[in-house]
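These notes concern the structure reproduced below.
The complex appears here minus one protein chain, its other protein chains still in place.
Right, chain A next:
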Amino acid sequence: MKLEILHELNAERAARRPVILVTDTENGEQRLVKAKDFAKDPLRAELDKQLRMGKSGNVEAGGKKLFLNVYAPTAKLVIVGAVHISQALAPLARSLGYDVTVVDPRTAFASPERFPDIPLVAEWPDTALPPLNVDAYTAFVAVTHDPKIDDPALLHAFERNCFYIGALGSRKTHAKRGDRLRAQGAKESDIARIHAPIGLAIGAVSPSEIAVAIMAEITAVLRLPPKEKEEAA
């Protein structure tokens, strides 16, 4: 691998931008394709598919055997609300490979005793969220049930284009939330992005079961192609 390619690869990864390294395994020739350049690449269909699956693999194109090595940023999960559900959700998400952070300004909730080994930020969303570099590889859930905390957090998630946004609450609660967010300038398309009621409908009752439903929904949004994703949700 040429040093320039390695340097560029490391720079893209540090910036949390996905890239795919294409190697001709016969002669070692390589090129790096940045996600923003996928659309104009002759291998765009293959590149899109491998990136979506987060899997490296081999393709044959133009008589060449190519290895596509996918470098996708580690997915993050930001949980707003250090509640009972979050105590089950945080370790579950971590076991699935997510970098997890829990945010809750209420120090009685956001305590290390309740969340051993999980990064906690006991601040209001406007202070807590900007340093977390919430991005398109971040799943974002708001589960405090308190509009003072959930609403500003959701506005931040819209702005950062999180790949998944979920919020706890019944349909009725969610309708009221929509009205409040609209009043604060949220677009209709943003509000439509919120998964609420949160999680796949698996009849979850206990906090741990709700955590499973949430992670199943996040996994579906992360991995399924757009059409099947709609059917699952």
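The rule is short, and it goes like this: a residue touches a chain if its C-beta (ideal position, glycine included) is under 8 Å from a C-beta of that chain, and two chains touch if they have at least 3 such contacts; residues count from 1.
As a working rule, contacts and distances are computed from a predicted model.
Protein name for the hidden chain, per its UniProt entry and selected from "FtsX-like permease family protein", "XdhC family protein", "NADH-quinone oxidoreductase subunit K" or "Tripartite tricarboxylate transporter substrate binding protein": "XdhC family protein".
Among the residues A:L9, A:L43 or A:I214, only A:L9 touches the chain that is left out of the figure. Taking the complete complex into account, residues 1-3, 6-7, 9-10, 13-14, 23, 25, 27-28, 54-58, 67, 69-72, 74-75, 97-98 of chain A touch the chain not shown.
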